[in-house]
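Missing here: one protein chain of the complex. Every other protein chain is in place.
Chain nomenclature is as follows: A, B and C, assigned in order of appearance, with residue numbering initiated at 1 for each chain independently.
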Amino acid sequence: MRRFLLARLAQAGLVALVVGTLSFALMRALPGDAAMRIAAGRYGPDAMTGQAADKVRLELGLDRPWPAQFLDWLETLARLDLGHSLVTGAPVIEELKVQLGASLWLAAAALLISLAIGPVAGVLAGLRPTGWADRLGLAASVSLRAVPPFVLGLVLILVFAIWLGWLPPAGFGTARDLVLPALTLALGLAAVSSRVTRDAVAAVARAPHFAFARHKGLPEAVVVRRHGLRNAAIPVVSYLGLQAIYLVEGVVVVESLFAYPGIGHALVHAIVERDIPMVQGTALAMGLIFVAVTACVDAASAWLDPRLRSAR
Amino acid sequence: MSTGLDVLTASRPRAVTARGAGAALIAALAAFTILGPLVIEVDPAAQDLSASLAPVGGDYLLGADHYGRSLLARLAHGARLSFGMAFLTMLTAAVPGILLGLVAAWRGGLAERAFELLANIVLALPGLMLVLLLLAFAPGHFGPLYLGLALTLWVEFYRVTRATTTSLLKEPHVEAAKLLGFGPAYILRCHVLPVIAPLIATLAAFAMATAIIAISTLSAISVGLQPPTPELGSMIVELLPYYAEAPLHVLAPAVLIVLLVLGLQLVARGEGR
Amino acid sequence: MRIAWFLAAALAALSTAVAAKPLKVVGPWEIAGVDPAQSGYVFSRLQVAETLVTADTSGRLVPALAAAWSVSDDGLVWRFTLRPDAVFHDGTPVTAEAATASLERARAGVGVLTQVPIAGIAGDGRDVVIRLDKPFAALPAYLVNFSAIILAPSSYDDAGKVSRIVGSGPYKVKSLTPPLKLELEASRGWWGGEPGIAEVSYLAVGQGETRALMAESGEADLVFSMLPVSVERLRRNGKLDVQIATIPRTRILKVNAGSPFFDDAKVRQAVSQAIDRAGIAKVILRNPDLAATQLFPPALAGWHVPDLAPLGRDLEAAKRLLAEAGWKPGSDGILERDGRRFSVTLVTYANWPELPPIATALQAQLREVGIEVKVSVGNSSEIPSRHRDGTLEMGLVSRLYSIVPDPIGTLLQDYGPGGSDWGAMGWSNEELPALVGRLVGMSDPGARAPLQRRAVEILQEELPSIPVTWSELAIVASKRITGVKVDPLEVNYGLAAVRWAE
């Protein structure tokens, strides 16, 4: 177990370094005058002028050679400090706290809802492949998969906020603000996870041990619960892990549609406005989240599957 | 077991019909995509502000968008572009993904380690960031857009290929083929590809959908393609504000995407089961 | 069943949310940072911070923190006398020193004050004294700008940077969650009296569609800047009340008069005549009256010249002018002159959602007279940076003429010698700067009128930048509230005057 953790830490460190460096390199390589972008980000098109850009360049020392700037970043990072945003001037860590925090909440909620939809539908479909549940599931998943999230979101807003008036169309801070954006994401996730689950369950249902469980005389519900779900969950879990990562960053449109302060939104702005520390910080955080999630997935699979435990 | 065979044969026709339907669907879309622009000589960029949001079935067959541009023409050209790009993206992701996957499974050892690391790093990098950064090099151009998407998509192909192939290469029939003197090329062609093909097909279907949706998503945050390029995703985005006045117009491009994904899915499933 | 749980939670939250009732304001602007130069306008519009001078809805300058002001006869020394009853949210009185400090910062930073020939700012008892190098009649107007808001000393950190907003307005910051959310509460002891509603929460919503839906769903009481498309729908909604004000903002085609394409005024006029402003205004802005017949909208008294020959569409004339300028249609219908195709890139940006659509429309319209336009939607900084390196050919920009209430400021900047980032490019004209120069020193409307008219005429003939449409600001208020009035200058939304309807 200890070795496992150490390995993970090492991986985290490596990822952090690579990701940070890569994002720095790419940002540096981007064409266009960074000072101009930053100034535009700060002062908006009305007040933004060439002079403003010059002031920014001077203030941030953007004309320094890039190795110096990179070393700065490394040094501050070594002090576990991500630096300050070039645009808002706030510490990157603060920005991340708000925006990444919000995104994590959203992701968690979405994952939860999608778990309530996807796998359930998947199990129903998988127990009777090519049954009506399966066909319905396929149709639903394909259409959900092929509708852009913002269209989906809009439809949900129209239904739940305008017609039913149950939920706010946008905003953040309370549980009810979370529902619609989470649901929008969840449906997209469920579209795929339901299919993954379906295949997993179908595979388990074909397995001899599943048949034997029935022949033992266990009631169908018990058979599924005790001998179907756990086994089917093994591949599903590792898939959900990937989804979780996609979730945290792949939601920028949903964020802007629902005026939700997420990391995707922040990332877009940071890149457009050449806010290097912000981009690095975000990338870094995302990388670490990735490592954490994969660690959790491994742990979960090991818990689900004793064979993996003994293998380790 | 004889009974097992019975079950198989029983389910086979279904698979075939599903596959047929999918193939037909794709064929139809392909025809529309390839022939459409040739048959419909209307310029998809020609505006007629007086015909803004003309209804479906008027003097514009599928109505006109907010600039009074023929939706039919734009759909045809949009489909060509979107499907074309999606296909290109999928290919750019699938080919290296599969190749690396095969190499990793075949060689194992250092190569595998290196690829694994690479894949993990790509996964760890926010995909959105990758795409946005590449886009920032040449805003509004296809190149970086589809390169970026491919960069984020190849990992899935790689992982599936590697996992499946690794277990496949342990199978006796592969060992037998080696003993019989067959080379890697033959083993890949006759022992590995037939098995991984359906998996890849499913992945490809989803990858293409992902690509189209991603493009539309990027247009939604106005870092996608440049106007007046007709592209299904950005068409949806452009028309979204008018959803109340012309819902059909907004849905039309979405429907095309759904049909494509459905078609690919059916084909893939037909292959699979 | 988890969904059920969520809905339950949602409904529970709903009931609680109704109990405490803040005035819910929604607008498109995000709060990038607390620095006044960056997002001072939010704090000024929401009446958290105040400037010395402000403007009423008709653009007239009226006292704010400064109860009165005067200028020395030589026009070099201005005195602004602070009102005695003004206090900051931290309880400290608004002193001349505090004001001086804020103004000095504004001057040193990025903002309009940098354009004023200020020699020095000093406190003198309750007076803020501003010395100038040369007469500058528009100074008070410049002080209206949000970058000149007066903040309490406690707003600054040790490094002298603004760490929080401690203003003097009727509302004080309760909580700020950049970039989207700002919660305010009434500050006891504003010189203007108690605000009508004790709590205000501002939410930045980027998507126009979402803003409209917020209004429709009743989740927001006051929503700013509606998309033209939604306005009709909202007007039909019985619970809502839509107000529209034309604002001194014009969408112009910034053309590089230094480039071989636009160096000839004839070509610029041709381009202007090729544009179907009415169509664009009708289809994209949903209001034909916004077609810009001249640079300044009617709202800008003095600067709008009613009897000026309006800009309009005339394809024939346009083609003729282009022909006179030596541009002849090529094989593919695109104009050519000594081997060069008339193919230009139109740079615009998406900060204003209507710009890309308008660009697309212009693209199609200019094509009709044989001009090929490639539209490039980028970051707003493209305009200034491409202006600088001279690579800009055409830019569609949305220009605000009330950065200071008197357009003279913007004019001075945009059409002075050498032009400027958002104004003329590669265009030189001796007369205009002279006119503007004289206007800067003058304050008597009667005397200014003829000069203003002449200036406008020059811009109309020369078209250093080609007006496309004017703008309007659509505000949607729920009928739950009363007392909402639109400020065309967007200096201050007068929230303090808003009340719950009985």
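Side notes on the structure shown:
As a working rule, a residue touches a chain if its C-beta (ideal position, glycine included) is under 8 Å from a C-beta of that chain, and two chains touch if they have at least 3 such contacts.
Just so it is clear, contacts and distances are computed from a predicted model.
According to its UniProt record, the chain left out of view corresponds to "Peptide/nickel transport system ATP-binding protein" among "Peptide/nickel transport system ATP-binding protein", "NADH-quinone oxidoreductase subunit J", "Na(+) H(+) antiporter subunit C" or "Amino acid/amide ABC transporter membrane protein 2, HAAT family".
Every shown chain that the unseen chain touches in the whole complex is listed here: A, B.
Although one chain is not drawn, the whole complex shows that of A:Ala110, A:Val123 or A:Leu304 it is A:Leu304 that touches it. Screening B:Ala30, B:Leu61 or B:Ala177 for touch with the missing chain picks out B:Ala177.
Contact with the undisplayed chain is limited, among A:Thr49, A:Ser143, A:Ser193 or A:Asn231, to A:Asn231.
Contacts to the hidden chain, counted on chain A, fall at residues 207-209, 211-219, 222, 226-227, 230-231, 234-235, 301, 304-308, 310-311. Residues touching the missing chain, restricted to chain B, are 1-7, 10, 166-167, 170-173, 175-177, 179-182, 186, 190-191, 194-195 (touch as defined at the top).
Note that only the chains that are shown with their structure count from here on.
The largest tally of C-beta contacts between two chains is found for A-C.
The chain with its CA mean position farthest from that of chain A is C.
Once CA atoms are averaged chain by chain and compared with the all-protein CA average, the nearest chain turns out to be A.
Between the Cα centres of chain A and chain B there is a gap of 21 Å.
The mean-CA centres of chain B and chain C are about 44 angstrom from one another, to the nearest whole unit. Shared contact sites, meaning residues of chain B that touch two or more other chains, fall at 240, 243. Residue positions of chain C touching 2 or more other chains, listed in rising order: 209. Interface residues of chain C, counted against chain A in their complex, comprise 1-3, 6-7, 9-11, 13-14, 17, 32-33, 35, 37-38, 109-112, 114, 147, 161, 177-181, 203-207, 209-210, 213-214, 216-219, 349, 351-352, 379-385, 387-388, 397-398, 400, 403, 420-422.
For chain A in complex with chain C, the residues that touch the partner chain are 32-33, 36-37, 39-53, 55, 87-90, 95, 98, 109, 112-113, 115-117, 154, 157-158, 161-162, 165-176, 178-179, 182-183, 256-261, 272-273.
By the touch criterion stated above, chain C contacts chain B in their complex at residues 208-209, 227, 229-230, 233, 276, 279-280, 282-284, 350, 356-357, 359-361, 363-365, 374-378.
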